[in-house]
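Structure record follows, encoded as structure tokens.
Just one protein chain is left out here, and the rest sit where they should.
Right, subunit A next:
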């Protein structure tokens, strides 16, 4: 059985159908890449799945649990965590405080208001663990907003990992990165697949073909094609969509 199944998702903005009966599935341990030209509806789809936008139709099931009617934060608690295309970290806080805030959301209540958080050793340990996982252990005291772009992206991923997700949604993790940073991110994602299944939305074709087990192509809000890398590479319609915009080796 698939770990994650999105069935017939629909989203309309006025007359525009941004997501048109999209169905997707992710198997346990799989990296499923979602590609498509600009304006294909990738970001809308990510927001529908993560619950930041309400869907007009369809259903979402993760690990046997129906998430469709849940708020975004409840979906996270059930194992669906995401990163943001535009890096979304707490810019004025140190890396450590960013991680602590992410960890705190998933261990005990955040309504506690009598105890200093700084006395909670368990949170600090878990934050450190996260830092090691993405390679930020040397930057714990740096203010997040002052870090280079590539490092902030890693922090963004670390924040998403705090939920111990079953499915990780990565929304263009390589966006705006140079080749060196991109390669580091590819290596990081390759390691993360041991912990969670990944739905990867990405423009960088090199990265997609390195990482993905399966690829779905989105165009005008519809799934144009879905299959393994070889199938997608040879698919005539996919080639037509990307002709002149991206080269599929």
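Here is the rule we go by: a contact is a pair of C-beta atoms (placed from the backbone, for glycine too) under 8 Å apart; a residue touches a chain by one contact, two chains touch by 3 or more; residues count from 1.
Everything below uses one rule, namely that contacts and distances are computed from a predicted model.
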The complex's invisible chain, by UniProt name, from "Putative spermidine/putrescine transport system permease protein", "Fumarate reductase flavoprotein subunit", "Phosphoenolpyruvate-protein phosphotransferase" or "Amino acid/amide ABC transporter membrane protein 2, HAAT family": "Amino acid/amide ABC transporter membrane protein 2, HAAT family"
Residue among A:17, A:61, A:105 or A:175 touching the omitted chain: A:105
Residue of A:35, A:60 or A:89 in touch with the missing chain, whole complex considered: A:89
Subunit A residues touching the omitted chain (full complex): 50, 52, 71-73, 76-77, 81-82, 84, 88-93, 97, 100-102, 104-106, 108-118, 120, 143, 145, 159-160, 162-163
